[in-house]
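Below is one structure; the comments refer to it alone.
The complex appears here minus one protein chain, its other protein chains still in place.
Showing chain A:
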Amino acid sequence: MWLNVLKSRVSEKSSQLGKSMLRQSMFMGMYPSASFAKFDRSKPHLNVGTIGNTPFTLPLLFIFNNNKIGHIDHGKTTLTAAITKYLATKGSAEFKDYHDIDKAPEEKARGITINATTIEYESQNRHYGHVDCPGHADYVKNMITGAARMDGGILVVSAADGAMPQTREHILLCRQVGVKNIIVFLNKCDVVTDPEMHELVELEIRELLNSYQYNGDTTPIIKGSALCALNGTDPELGEKAMEQLIEALDNNIDIPEREMDKPFLMSIDSSVNIPGRGTVVTGTIEHGRCKINDNVEMIGIRRKPQQTTITGIETFNKQLDFGESGDNVGVLLRGVTKEQVKRGMCLSKPGSMDVRRNFQAQLYILKPDEGGRSKPFFTGYRPQCFLRTADVAVDVTLPEGMQMALPGDNFTCTMKLNYPLPLQDMLRFALREGGKTVAAGVITKCLEDSEEDLKEEEERAAKNKKAK
């Protein structure tokens, strides 16, 4: 009943910034043409990508599980085309030749330009998305804005060339954007046929992978030729290699932890006092699940968590026994007054998260044509940070040696929120100022708050009390 009142508000506010970014990006490019076929949810979806190099060298391809991203250049495109061709014969993909893949349109998703074509294909038990990014900076940008997520990668190395200086950079990129599993595809095995030479390249790659903390010794290396697969010539190096590659994808790239299996967390949109019953808070459950009589903590904005118990859950005028990730719910809390609740606070499983003010983040500064500002900014810049449902002033400190931040830049910097919030790695946020979105960011590391920060907060709290 009480939720009926809030229904409109929930739907309005749940389209909150960071969330909607993610959602949009999930769909971005999935259906390139006007084919709005029904999406089959029976298989887990994974994202894959290719990373570009010079034409006809085809050194690298990244394939990402549960989402796919990457750039397809002339060479790499061959492999992508080969995969779709192979799977098309099995009826689980639509064949794209490399002209289709190469004419990647600049997509404008929520105003941010993204250079990526997404291709989809299915294996026996998974659904893959495959995206292609032209360069390092482009990929990092996609990662920050949430357009691309890599669950795993396929590294394409040409057997004719072996590991090149830039192969190192490709692996480094995987590290930087948090790819956990890599599969190597040794391409052009039809050009250099000597197995001993293949071993040589294998050894090089395994060494290289090891030096960047990937497990090079157990990384599967598939030998084949994308060109053979595409032209349907040598079945051993062509079709069979494709089969092995898809198998390796299925077996070696982990499905990321489902949101539902994580501890409960819900960011509070709004609160309402229902006379005679108590205070109801609304929001979208970010991860985990909750049920009636669960003990939860209200954290964020204040340093100390407040213990409470869930006494009722409703969604759109219906009673629920439990809520799970993705649900828009209203939660009735015991012993909490409306004044104690502020938008931006979170409900969480007790002890599962602590609150922080300081963190390290990767920022992408939006260009004017993407809705950002045209002026640069400097250390000491203080925009509003939109993080989950919270909206808080933040101090930006540029990295050492960086004098100013220009539109179009991406870099890692340290930031300090005006008040503490529950933070976690890979949490996305937006920086806004004067009606413009200045930057998109993703948290890469939570930092400890210093004594001074705590002191400052206490003084501020004392001041507020006095004022009242």
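Here is the rule we go by: a residue touches a chain if its C-beta (ideal position, glycine included) is under 8 Å from a C-beta of that chain, and two chains touch if they have at least 3 such contacts; residues count from 1.
The criterion applied here is as follows: contacts and distances are computed from a predicted model.
Of "Elongator complex protein 4", "DNA replication complex GINS protein PSF1", "Elongation factor Ts, mitochondrial" or "GPI transamidase component", only "Elongation factor Ts, mitochondrial" is the UniProt protein name of the chain excluded from the display.
Screening A:E199, A:D254, A:D425 or A:E456 for touch with the missing chain picks out A:E199.
Of the options A:K85, A:H136 or A:R388, the residue whose C-beta touches the omitted chain is A:H136. From the options A:A159, A:V355, A:V392 or A:L417, the residue with contact to the chain not on display is A:A159. Within the whole complex, the absent chain has one touching residue among A:L406, A:M426 or A:A461, and that is A:L406. Interface with the hidden chain, as seen from chain A, comprises residues 51-57, 134-137, 158-162, 164-166, 168-170, 172-173, 188, 190-194, 196-197, 199-201, 204, 227, 233, 374-376, 378, 401-404, 406, 409, 411.
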